[in-house]
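Every protein chain but one is kept in place in this view of the complex.
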Amino acid sequence: MKDLESNKERDAIQRRALLSRLIFLVPGVTYIVVLMLIPLGFIFVYTFLSRGTYGGIETVFTLSNYTRALDPLYLKVLLDSILIATITTLLAFAIGFPVAYAITKLPAHRQNLMLVLIVLPFWTNFLIRTYAWIVLLNTQGFLNQGLMKLGVLSQPISLLYKPSAVVLGLLYAYLPLMILPIYSALVRIDPAMREAAVDLGASPSEAFRQVTLPLAIPGVLIGGIFVFVPSLGNFIVPELLGGGKMIMVGNLIRDQFLKARDWPFGSVLALSMVLMLLLLFFIQARINKRILGVNHA
Amino acid sequence: MKVSRAAIATAALAAAVLVLTSCSSSNSTSGKLDPKADLSKQVLTISNWAAYMPDDIPAKFKAKFGTKVTVTTHATNEEIMAKLTAGGDSGIDVAFVSGQFAQALAAQGLIETLDKSLIPNVANLYPEAANLAYDKGNVYSMPYSWGTTGICYRSDLMKGSEPTSWMDLLAPKPQFKGKVTMLATERWLMLPAQKALGYSINTQSATEMAKVKDLLIKAKSNLLAYDDTTFYDRLVSGEAVMVEAWDGWCNYGIAKNKNIKFVIPKEGSDLWADTMVVLKTSKNKEAAHAFINYILDKDVQSWVIDNILYKVPNKPAMEKSLPALVAQYPNMGITPAELLKGESIVDLGKASALYTQIATEVSTK
Partner (left out) sequence: MHKIGWLRAPLYATLAFLYLPIAVLMFMSFNASDAPFTWTGFSTKWYSVLLHSPLVIEGFKNTLIVAVIATVMAVILGTLLAIGIARYQKSSILEAIALTPAIFPDLALAIGLLALFATFKLSLGLHSVILSHALFCSAFVTAIVRGRLAQIDSSLEEAAQDLGDSQVGIFFRITLPSLKPAIIAGALLSFTLSLDEFVIAFFTDGPSTPTLPIVIYSMVRFGVSPEINALATLVLLVSIVIVIIAQRNVKVQDSL
């Protein structure tokens, strides 16, 4: 009797588990499959087609789009973009981590307010904010004029239309995307764990390094991806703050789709970028597993 | 298990997409247009650049014809082209696009041949306006505005060294280095170099374009920036002394600083035109024609001259508005005959990819 009952129980539990699994996974996955994978399918098919004489798609099969993507010209753009995006991401981390940490130290009711303050500037239009930087930094702009009036400068310095301006613009654009995930990871680290480490004889900096930092790493890695990826794909900042003198992957893809109206080639570039980033993501997942140890929820 | 299912799904997807993309959308309502159609039953959606036509046009058009007009905006030709060519019905009846893009749309079978019997105001156009290379005879597009490209500069900051040649822009004197901008849009990016080297602005020759590329790369080191939108303001602020500019836009600078002047370099320049086209997917073609006719009205086109400071290919409108403006804005006085000396910009067909490639190469150096 008892065995039968425990069998029935086990079945019930398994059915509930399956139901739970479905409830949690199905909505999100279906949504993404329909709205993401089908468009992806279109883009994938486009990569094998040819550009029509006046643009768009011609259903003529070709592999030339792929071979063209290997041209050193595009590899150079990719490498330059990766360099700029990496610098931006590192800076975002250098600034974002202390800021996120600082927020966790605030009294609880102030934390949400501070998060909103960080995010609020981003509720104004990105284009407008970028133009504001031009107002600030151009040779006749506020910063130069101000410094010249103060006697610090005799000649205006050129701050815009160079790679450093692009890094500044991208950093400004994506900093909150670094701060929010790190905050989310840090905020729940049980302070008792840190105190325990200190009680056991660790110095504050050791406690930070051994306890706080490792637990923050998932948030840091996510923040890193959130900053790196859009930095690669942004085409406004290189155009406005870089003066159009350098292009990044985002400009490249945009140019192919919009200017050359070469959708097949643009699709190849877009797909390559996605694959590269997915690779990055898998590496990030690996690092996550290794640093955080085996036993993981 | 998962992997092979994914593979099958992908293959099915690919097959489906292939079938769908090769089906042409034959959504067009074919057949002649009805001159007596009841326009109050039709609805128009127009896509145009912001502030490029009078704000009260929807209201006035509705009052006159009973048609509801919605205006949607696009910032660049490229954006609206992508929307119109992506397949399906964009919901747009009349689009304002530059001439060479109208040509591309026509080549892809996306726009209507215009029924001139419904556009009597076509008589307002200068005879030269029927001679534009991207659409000779204005078969599928009507020109809305036109002009040319040249060098816009601060005469007071360039005394004694006023530019006369495209090379003055591409290889400026040492005191002007770093104070020059060029247009970023591909066709106009290439223009100064093409003209300086004596080539056609519509050249499809790879050897010629390679030389153009070299010249542009050399010029890049002298540039402040590539700028399509704020170049005349840089002249006003003094950040730049010499910029590549469209004639109409130079007038915006002239309006703010009388020392700014416009010159067409001696090697010659282009002829650009913005046009109106009717989409084949439109279900309101009679209203669309009535709209185009309305726009070609002398007073509406006069508004463009007075407010946008562009030249229009509309004879009565130019005769009405020009006298008041030509003293302050000399380039408004360029006659149609003189404009036609410039090369009309046409679509490059397969060579478009070459131009984009070169633009990419120039920007990576």
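For reference, chains read A and B in written order, and residue numbers begin at 1 within each chain.
Throughout what follows, a residue touches a chain if its C-beta (ideal position, glycine included) is under 8 Å from a C-beta of that chain, and two chains touch if they have at least 3 such contacts.
Since we're looking at a predicted model, the values are computed, not measured.
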Sole residue of A:Leu49, A:Ala85, A:Leu159 or A:Leu177 that reaches the chain not shown, by the stated touch rule: A:Leu177
Residue touching the undisplayed chain, where the options are A:Ile23, A:Val152 or A:Leu200: A:Ile23
Of A:Ala132, A:Ala196 or A:Ile287, the residue in touch with the unshown chain: A:Ala132
Hidden partner chain, touching residue among B:Gln42, B:Thr67, B:Ser90 or B:Asn284: B:Ser90
Residues in chain B touching the chain absent from view: 2, 17, 20-21, 45, 47, 49-51, 70, 72-75, 79, 82-83, 86-92, 229-230, 233-234, 236-237, 239, 252, 256
Hidden partner chain, residues of chain A it touches: 16-17, 19-21, 23-25, 27-29, 31-33, 35-43, 95, 98-99, 101-103, 105-106, 108-109, 111-136, 138, 140-142, 172, 175-177, 180-181, 183-185, 187-189, 191, 194, 215, 218-219, 221-222, 225-226, 229, 233, 249-250, 253-254, 257-258, 263, 266-267, 270-271, 273-274, 277-278, 281-282, 285, 288, 292, 296-297
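Keep in mind that, in the parts below, only the chains that are shown with their structure count from here on.
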Between chain B and chain A, distance of the C-alpha-averaged centres to the nearest whole Å: 36
Residue ranges of chain A touching chain B (in the complex, touch as defined): 37-38, 41-42, 44-46, 49, 51-57, 59, 73-74, 76-77, 80, 138-140, 158, 160-161, 239, 243-247, 251-252, 255-262, 265
Chain B - residues contacting chain A, complex: 10, 13-14, 16-18, 21-22, 76, 78-79, 81-82, 85, 103-105, 107-108, 178, 184, 186, 220, 223-227, 237-239, 347, 349-350, 352-353, 355-357, 359-361, 363-364
